[in-house]
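For this depiction, one protein chain was excluded, whereas all remaining protein chains were kept in their positions.
Now for subunit A:
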Amino acid sequence: MRTAGASARIDAVVIGASAGGIEALSVLLPVLLPGFRAAVLVVVHLPRERPSLLADIFTQKCAVPVIEAVDKEPVMPGTIAFAPPDYHLLVDEGPQLSLSADALVNFSRPSVDVLFESAADVYGTHLMGIILTGGNSDGAAGLEAIRRVGGMAVVQQPETAQTSLMPASALQRVPDAQALPLDGIATLLRTLNPGDRP
């Protein structure tokens, strides 16, 4: 097995976060600059019965376009798409975004596992998965699926996470994932696909 730092071109970055996730994403996502080539797809566990303000909040903070995912929308390079509340977000062939109202997975909808497993299927080695702070173990199986297809696995160092259970569970399941503090992950994102820059 290759190490988790494999160096295939990354076409998509999938991110999963729960408790403390908005603060962590507020450190990470603003480092992405126009010209960033990979698509960024994000699941944050939120209350299911309310509309989400994530796209509005991060549009203010980010230099790249931010949207809430709509079913069948093509995946856009250099754009951040958030899963809408109460729907699973998946990646389908195309690649395009796909939503589902199927049962909760790990007590969650959207579920990180659902996004990661479907993205692994479509992107293979060209995918990076990042597990951030959170209070349950959603995302661990998904990160394992990404590693299985040769994608890159990154986990926020549990001791630096606001809530450590989610990154710790992911690390337990994917021991060769790169465990980094937030600023390390930010540096990694900033230097992604350097040869691709215009």
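Simple rule for what comes next: a contact is a pair of C-beta atoms (placed from the backbone, for glycine too) under 8 Å apart; a residue touches a chain by one contact, two chains touch by 3 or more; residues count from 1.
By definition in this document, contacts and distances are computed from a predicted model.
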* Listed names "ABC transporter permease", "Protein-glutamate O-methyltransferase CheR", "Yip1 domain-containing protein" or "ATP-binding cassette domain-containing protein", with the criterion being the UniProt name of the chain not displayed -> "Protein-glutamate O-methyltransferase CheR"
* Structure fact -> In the whole complex, of A:Phe58, A:Tyr87 or A:Tyr123, the residue touching the missing chain would be A:Tyr87
* **Touch with the omitted chain, as defined above, among A:Ala38, A:Val66, A:Ile80 or A:Leu99** => A:Leu99
* To do: Based on the whole complex, identify which of A:Leu54, A:Ala69, A:Val112 or A:Val154 touches the chain you can't see.
  => A:Ala69
* Structure fact -> Logged for subunit A, residues touching the omitted partner chain are 68-73, 84, 87, 90-93, 98-103, 114, 117-118, 121-122, 149
